[in-house]
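Handing you this structure, nothing more for now.
Note that one protein chain of the assembly has been removed; the remaining protein chains are unaltered in position.
Up next is chain A:
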Amino acid sequence: MTPALTDAERGFQRSRVTRLRRPPVWVATVVVVAVAAWVLFLADGAPAGAAVDDPGKFLVTVLDGVTFAGLLFVAASGFTLIFGLMRTVNMAHGSLFLLAAYVAIRVQEAMVGRSRNIDPADVGLLDWLVPLLAGAGVAAVLGLAIQQVFLQWNEGQEMRQTLLTLAITVVLADQMLREFGGLAQRVVWPGAVTHFFSIMGERYAVTRLVMLGIAVLVGVLLWLWLNRTSVGMVIRAGVDDRQMVRGLGINIRRVFALTFLVGSFLAGVGGVLGASFAGAAPGTDGSWLLNALVVVIIGGLGSLKGAAAGSLLYGTVVAFSPAYLPSQYSYYAIIMTFGLLALVLAVRPYGLFGRPA
């Protein structure tokens, strides 16, 4: 083998996998084992109690984690899709999330014919689905407009694009406050799904499972789109090597526009789901931008698999921390998120499925 070949191949692999670093792997393993042992057997002073003593609480916490992960995935998948192809951190992602929520709330109010205190029993399936599509549609169109007006001519200038979208976030936040007020509002789930079922002696909300179901549906559709259509293949190829894609005669700008449209639509779907689940208020935009960032940093920017894995890990930590930290420390649950981030980045600096840009 000539030196040229080995060099070329090494370069190829380096771009494909980021090797595991040894010592952090051991640290991570020890931490994971310790946490598992604590949750399963030792967590006596925690609100939920050790899992072996109270399997019902444990199951509920797992469900909480997985269903919240579903919402995280929907919100982060569009973000990671846009970043992966365009290397643009779309700081306006959270704003699109919140705007879609507000639009959905208005549309739902108009459809049900009442504002505030809408009874789920009055909300039909369509009274939820139409607002969902309206909100996500507005987010998609606004996202596309942002891309066309502000980002297109700054192609390749990542810092400018990031600052531009950040500025848009500030402007949109003010305008939404003016238009929709400062009170927390929510999209009301349709009456058909606002039930509880019981599992191992615990009551559990059907709506959370609906949220998970929608997330799975979004994930499957995205996967099919990226893996089974030629546009999807072009997007994946573009994540690897944008210039070469152009060299094959593909108009990457059209692909960028489509990706931004879909990514913003997903932000909108996430926003409506989030507003149904936890409500929408000023500040929701920032916190969901942060959530999306955490998910894609854990999972690796630009990877759909990474978004799924990151959502699951983050969702699990968010659900388990308040339930299984000793009661007097519950207040510090939020810190566990950063512990997770530090741990993952120590083992894989580019995230679980990430590659160097």
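What we mean here is this: contacts are C-beta pairs under 8 Å (C-beta built on N, C-alpha and C of every residue); 3 or more make two chains touch, one makes a residue touch a chain; residues count from 1.
Basically, contacts and distances are computed from a predicted model.
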Of the options "ABC transporter ATP-binding protein", "Formate dehydrogenase (NADP) alpha subunit", "Aspartyl/glutamyl-tRNA(Asn/Gln) amidotransferase subunit C" or "Cell wall polymerase", which is the UniProt protein name for the chain that has been left out of view?
"ABC transporter ATP-binding protein"
Filtering A:28, A:50 or A:239 for touch with the omitted chain leaves A:239
Missing-chain contacts on chain A, rising order, are 1-5, 7-9, 11-13, 15-16, 230, 233-234, 236-237, 239-241, 243-244, 246-252
